[in-house]
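After the structure tokens below, expect a handful of questions from me.
In this view, the complex is presented without one of its protein chains, the others remaining in place.
Presenting chain A:
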Amino acid sequence: MKPPPFGYHAPRTVGEALDALARGADGPDGGGTKVLAGGQSLIPLLNMRLAAPAALVDINGVTELDGLEATAEGVRVGALARHSRVERSAAAARVQPLLRRALRHVAHPVIRNRGTVVGSLVHADPAAELPAVLALLGGAVELASARGRRTVRARDFFRGPLEPALEPGELAVAAFFPARPPGTGVAFAEFARRHGDYALAGVAALAAVDGRGEVTAARAAFLGVAGVPVVLDLTGPATTGRVAAAVRDRLDPEADLHASADYRRHLAGVLAERAVTEATTEAREDR
């Protein structure tokens, strides 16, 4: 198991990276040039020869992509910020606690030392945690190319399994996760066969309460039940305590080697019930 040969570029600036990507995009095989971030998804594919890009643009030396900023509006994660750094950031956890809670379910600590948050969004695995978090919070990904910059909202970013809304020549420079407003709570729950594996199903949830503690909004984003994260408004079911049943009615997962469709549907309902309850408790404590 060894990677196939590829051309290699190690830019030092975003400008150099975009030039290398633009040259690749204009080359004979269009999208044959790929970005290398943490490599924790791309290198396994290369080792197993499931991918054979013409060239890699290694962004690990582009220090300007290393940013991690937590402000009142939210957390902006640069393309070189590793999972472990975001997980450990106290400032990020204060502004949006869901990030840390979800990151603890992403692979193992050693993988998190290398893998990046933005890389995980761009990889867009249907069983990955962070795309669901971005979708739940209504976050966005910032893209740059030699032609200019654009920001794509989560709901437009995930087009299909492993299919992000990236054009050839585009680099994802950062992702933005909106803050948790006062009076709201967030929670994350998933079930995996072995700790650290991709989950069979998982859910990120958000709840808001009014001054008397009554639920005014509840929402959940599911992973592992479709090709892209599925966001459901659960405000009604949350006020009547029927979250699990409502989720079972509204999801239509597929069966695979790891679980039947029925089991996944059941699991998603149970996990959603737990996560919404936890988020509601947090919201009440935060009133």
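To be clear about the criterion, a contact is a pair of C-beta atoms (placed from the backbone, for glycine too) under 8 Å apart; a residue touches a chain by one contact, two chains touch by 3 or more; residues count from 1.
FYI, contacts and distances are computed from a predicted model.
J.: Which choice in "ATPase", "Ring-1,2-phenylacetyl-CoA epoxidase subunit PaaB", "ABC transporter ATP-binding protein" or "Carbon-monoxide dehydrogenase small subunit" gives the name that UniProt lists for the one chain left out?
T.: "Carbon-monoxide dehydrogenase small subunit"
J.: Identify the residue among A:Ala91, A:Val110 or A:Ala245 that touches the chain left out of the display.
T.: Checking each option in A:Ala91, A:Val110 or A:Ala245, the one touching the absent chain turns out to be A:Val110.
J.: Taking the full complex into account, find the residue in A:Asn47, A:Thr151, A:Thr240 or A:Ser260 that is in contact with the omitted chain.
T.: Checking each option in A:Asn47, A:Thr151, A:Thr240 or A:Ser260, the one touching the absent chain turns out to be A:Asn47.
J.: Tell me which residue among A:Asp58, A:Asp125 or A:Asp286 touches the hidden chain in the full complex.
T.: Missing-chain contact among the listed residues: A:Asp58.
J.: Have a look at A:Pro4, A:Gly160, A:Pro181 or A:Gly236 and name the one touching the chain we're not showing.
T.: Result: among the candidates, A:Pro4 touches the missing chain.
J.: Tell me where the left-out chain touches chain A, residue by residue.
T.: Interface residues of chain A facing the absent chain: 1-8, 10, 36, 39-40, 43-44, 46-48, 56, 58, 60, 84, 107-111, 113-114, 195-196.
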